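Heads up, one of the protein chains got dropped from this complex, but the rest are sitting where they should.
Take a look at chain A:
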Amino acid sequence: MKKSILAISLVSVLCSGVASANVHMNGFASIKGGMSTASDKSLYGYTNEWDFKNESLFAIQVRSDLGDRLSVTAQLMGRGSNDFDARFEWAFLTYELSDTMRINAGRLRTPFYRFSDFMDVGFAYDWLRVPQGVYGLGFNNLEGLSLYRTTQLGEFDSTLQLLLGSFSGNISLAGNPARADINNIAGVTWELERGWWSVRTAYLSGKVSIDAPGLAPLFSGLTQAGVPDLVSALDFNDDQSQFIGLGITMDQGEWVLISEYNRINVKNSFFAKRENYYLSVGYRFDSITPFVSFEREDHRSKSDIYQPYTPLLPAQLLQPVIAVVESQSVDTKTWNAGLRYDFHPAAAFKIQYSNEKNTLTDNRSDLVAVGVDIVF
């Protein structure tokens, strides 16, 4: 991660007005390719034709120390899935209140998971991708404030993060493109580390509003049919949400064990009650780390929303309501096996096979992917 001559000269051109600033430039990249082995199935955006774009990405980070404990960091990332159009994934100011406390303000990563902060930096972990069953919520960033406090509690290293912010962006809801706003996001994460062990807990809450034009005709039909209560039980209108996450890591030097569990709910909406977890075990043979992992997604649709209305509603309204609510139901089990090979001090080769079983449809899909993760 040494500053290259090129980076220094580039930055000094860009920042020629800030002669005293101490500028660090780093970057990371992943080139990944994969294909599913079955002709009619797809997984994680891959089909049965080799695709080298879907999960590839490039990122450049510039951090400038402005002195007096203030610094500014921006990370520009281009994802293959978005045609490598670069956008700011992170952009924030850091103010160090003390040696153990800092505030970040700006566009930040939402700290749902153990690997949220560096989920795009493939070099930082052994898998080819973070477990999608657990990490697949679909929105990763927020605009706001975060306070970090790192302390030693007896034998433990403690990292406490408090968070305030909001999110707005485009998502997909029951197959419909939608605009989502999550306001009043408040969260706390706490990580304790000692020796081989690390334990992390996360709690986040926020008020969710989602505007899906594709669902608007259904909701207005229901309102006209005289069941506004059903509409408010279905739609996302400033509805309280909560996320609870638990994670545990054991890194003994050779054996690496990682597990995370989370539970998500959005009250008064058709968002299913979600429970997800994974367990991963790896073993380091010097520069080669093979691993296996198991992921489980269990999203229980809220059928009790529409059940009281089944005798009341005409079929042309009831059927789409049932379809929307039940579309949220997910029950999958995924096995992964793969390895990381550190063939270069700043680059790792990865290969991973994933096999997902969808219990609801009794479908299996699988995927083989290879890639190289680089930091510079």
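Things worth noting here:
Rule of thumb we're sticking to: a residue touches a chain if its C-beta (ideal position, glycine included) is under 8 Å from a C-beta of that chain, and two chains touch if they have at least 3 such contacts; residues count from 1.
By definition in this document, contacts and distances are computed from a predicted model.
Not every chain of the complex appears here, and the one that does not is recorded in UniProt as "PBP superfamily domain-containing protein", selected from "Ferritin-like domain-containing protein", "ABC-type polar-amino-acid transporter", "FtsW/RodA/SpoVE family cell cycle protein" or "PBP superfamily domain-containing protein". Across A:Tyr125, A:Phe270 or A:Tyr309, the single residue that touches the chain missing here is A:Tyr125.
For the chain missing from the display, the contacting residue among A:Ser81, A:Asn184, A:Ser220 or A:Ser287 is A:Ser287, taking the whole complex into account. Among A:Gln61, A:Asn176 or A:Gln242, only A:Gln61 touches the chain left out of the display. Among the residues A:Gln75, A:Thr189 or A:Ser365, only A:Gln75 touches the chain that is left out of the figure. Within chain A, the residues in touch with the undisplayed chain are 1-2, 24, 26, 28, 59, 61, 63, 71, 73, 75, 90, 92, 94, 99, 104, 109, 117-118, 120-121, 123-125, 148, 150, 157, 253, 286-287, 342, 345-346, 348, 375.
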